[in-house]
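Excluded from the complex is one protein chain; the other protein chains are retained at their positions.
Our next item is subunit A:
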Amino acid sequence: MSFEWPWQYNFPPFFTLQPNVDTRQKQLAAWCSLVLSYCRHHKLYTVDVMEAQESPVFNNKKIERKLSVEAIQVVFEELRKKGNLEWLDKNKSRCLVMWRRPEEWGKLIYQWVSKNGMNNSVFTLYELSNGDDTDGEEFHGLEDWMLQRSLQALQTEGKAEIIAMDDGKGVYCV
């Protein structure tokens, strides 16, 4: 299924950072959701800022418009504030895009645990992400770093406890 671009993508002003505050807020919201849905569709987790400029997301060759580097930074900052993005380095050249926030993943995992009546048990991380039992779940195939963050979120909520095991980490779900 090919990615469906939102109507703003073909609207030239979309690629100019609007000076009017209200207009800008709407514009940035649209950008955020575009970036997230694109990453989700293509299963992208890390983004390099330099490469991003050339990516079709920020560069619409058909209408010959592209988002400036400054504007891209503004969009990323907005995503970061919302909790969907994490910078991997101080220079802000690479980042993790979490089109689903850790808390949201955590919630899904916990729901699955509860649904199957597996509360008060221990799971290895591998089990959760790649186990047969989780096949078909959205979090199946989730990358390790994302899984860890999600479980940490659950831990913060008091619904899980990450434990160290012989060959890695596991989690105890309440």
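The definition used in the following text is that contacts are C-beta pairs under 8 Å (C-beta built on N, C-alpha and C of every residue); 3 or more make two chains touch, one makes a residue touch a chain; residues count from 1.
Assume contacts and distances are computed from a predicted model.
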{"item": "Hidden subunit of the complex - UniProt protein name among \"Origin recognition complex subunit 3\", \"AP complex subunit sigma\", \"Vacuolar protein-sorting-associated protein 36\" or \"Ferredoxin-2, mitochondrial\"", "value": "\"Vacuolar protein-sorting-associated protein 36\""}
{"item": "Of A:65, A:107, A:140 or A:169, the one touching the omitted chain in the full complex", "value": "A:65"}
{"item": "Of A:27, A:84 or A:150, the one touching the omitted chain in the full complex", "value": "A:27"}
{"item": "Interface with the undisplayed chain - residues on subunit A", "value": "7-8, 11-13, 15-16, 18-20, 22-23, 26-27, 30, 64-65"}
